[in-house]
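What follows is an incomplete set of chains from the complex, kept in their original frame.
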Amino acid sequence: MSPSDSPRRPPFVHRITVRWADCDPAEIAYTGRLPYFALEAIESWWVEAVGLDWFAMHAERNYGAPFVHIDLDFRAPVTPRFPLDCEVTPTRLGKSSIAFRVVGRQDGQLCFEGNFVSAFVTSKPFAGRTTPPEIRALIEPLLEAGKS
Amino acid sequence: MSPSDSPRRPPFVHRITVRWADCDPAEIAYTGRLPYFALEAIESWWVEAVGLDWFAMHAERNYGAPFVHIDLDFRAPVTPRFPLDCEVTPTRLGKSSIAFRVVGRQDGQLCFEGNFVSAFVTSKPFAGRTTPPEIRALIEPLLEAGKS
């Protein structure tokens, strides 16, 4: 089977319950919660893709991937009336960084879309580092699959 | 007095205490807290510039300015060792929106910088609207002063 024949991997979607605690007097999720939701979705992607949450990365591998950039466009309010589905797609794996696209939808409607870039660091001492090889080995196939 | 002679308005700076509650196991402020900090600084700017916080806008004027875009570049970790000074500058007042630049610094060091755009809405019913005239009257002079 040639690469072009390979089945396209289904998108990774992390579902969030939007709670009373997340909403403000306008009866929608507070703006500041939306980056939290997107970050939670990205952390869930890490667990799925490489089997490590951020704490395990930090505690067991002595590395991390703190964010150096985020941007978000809000297209429709996020409400407590529906679950929030956050689709996470890795878009680029660099020499020492990784980029993601996150799209949030409720009941089929686009709510927000954004881009997130993380740079790899060693935890202790805190310092920049190149992409860990075991991370690269797991993520590159996902990026290839995403292109097919 | 020519414009170049007019006194430049001092920047608006909102100081935040970075607390234990804000920090993660890497001993720095959690990424998700940084948009919160920037939003808090922008709300403080509103109180200073037009005398209304977001709740007063909503409850007393029946309008609001929810965010349609945010972007942030993180230049250095935000730590609990120093206060965080967030400088807020309005950069553009449109027919129905307003844009801000927010720069966060600790102990003189640049930590993050970003852009935030809000669109004006009526609260009940929730719908887009043009920039409230009383807001325009108060903010346009600030934008002019910022250019000098």
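Order of writing sets the chain letters: A and B. Residues in each chain are counted from 1.
By definition in this document, contacts are C-beta pairs under 8 Å (C-beta built on N, C-alpha and C of every residue); 3 or more make two chains touch, one makes a residue touch a chain.
In this text, all values refer to a predicted model and were calculated from it rather than measured experimentally.
Q: Given 2 placed copies of the single sequence, how many copies form the entire complex?
A: The number of copies making up the whole complex is 4.
In this section, only the chains that are shown with their structure count from here on.
Q: How many Å are there between the centre of subunit A and the centre of subunit B, using C-alpha atoms for each centre?
A: 26
Q: Can you list the residues on subunit B that touch subunit A in the complex?
A: Residues of subunit B touching subunit A: 25-26, 28, 31-32, 35-36, 39, 55, 58-59, 64, 66-74, 77, 123, 126.
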